[in-house]
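For this depiction, one protein chain was excluded, whereas all remaining protein chains were kept in their positions.
And now, subunit A:
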Amino acid sequence: MELQCPMPQLDFEVITLGHGSGGLLTNKLLETGVFDLLKNEYLDQHHDGATFTLQGPLAFSTDSYVVSPIFFPGGNIGELAVNGTVNDLAMCGAIPRYLSLAFILEEGLMMQDFWKILLSIKFAAERAGVQIVTGDTKVVERGKGDKIFINTSGIGTLHPQAQISKSRVQVGDRILISGNIAAHGIAILSLRQGLQFDSEIQSDTVNLNHTVARLLDQFGEKIHLLHDPTRGGVATVLNEMARDTRLGVEIWQKQLPVAEDVYGACELLGLDPLYVANEGIFMAFVAPEVADAALEMLRADENGAEATIIGEVVAAHPKQVILHSSIGGKRVVNMPLGEQLPRIC
């Protein structure tokens, strides 16, 4: 969606080294730009950090966002930076509360682009129901960054019914996935490589915390583990889980939800959707007795229309992930080696 909010009256069009100096220019950028837009009682204090009180067990997470290009179909680096950390907290079973926001800007970044990113950050934070309470801005010389890097850290209170831990994963657990896989990675790759497909493949970046909270409200401790399969994709999450729990995993290729256009793009590029990055989906390892109900609930949710049960945790072949191919064969799904590279033919 295109966010509408006029850019403030500024006497500069691009970010310069002065905007990171801590002096007048920095103040102008922050006062007129960032603080006014993200306004809340904590930022209004203009202090070195935010002070607040939170009750009960907490979750804390941090992540850095260096995506290139910074604008892509379905989103930009700003909302990715908010959604990513919000989702990391949600995967801990937490209700995200406060975020920090740190920018590393490259000299020459267009103020108009920075403004668009800020608007997306504001919208994403509002949608997730989190407040950005502290932050930082640095500017590096042209050529020493890639337009903009963002770090977000977040703190959240644990959902009272949440008992999310790898140690709770058991044989028989069903593995739910909340939506179509591989969209984000293919959206970025197609833009980076200048590839054009029949339809524009959009990133799936979105905040998942409300969906996860509803799931925890209803099924509580029956949800054993949550994970968002970002870099490394679904295959990495499954392998890490199998390795750490010393249990086996079986998944069914027929059940893997992949949108037709994304599937076609993966075929063309020689990429396995199991290894491609996602941003707006999560995997849940749930007790078998609630699996169908949890699936039904997910499918009724705005973020879960394509949800499926893709597999289950087994005692056989510990630490290994086995895929049952759609033609009835079996194969091992390994950890990816590194970035997936397209094949020659």
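Note that a contact is a pair of C-beta atoms (placed from the backbone, for glycine too) under 8 Å apart; a residue touches a chain by one contact, two chains touch by 3 or more; residues count from 1.
FYI, contacts and distances are computed from a predicted model.
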| item | value |
| --- | --- |
| Protein that the absent chain corresponds to, by UniProt name, given "Cation:proton antiporter", "Hydrogenase expression/formation protein HypD", "Cytochrome c oxidase accessory protein CcoG" or "Acyl-CoA dehydrogenase" | "Hydrogenase expression/formation protein HypD" |
| Absent-chain contact - pick from A:Leu10, A:Leu54, A:Ala315 or A:Val332 | A:Val332 |
| Footprint left on subunit A by the chain that the document does not show | 193-195, 260, 263-264, 267, 269-270, 272, 316-317, 320, 322-332, 334, 337, 341-345 |
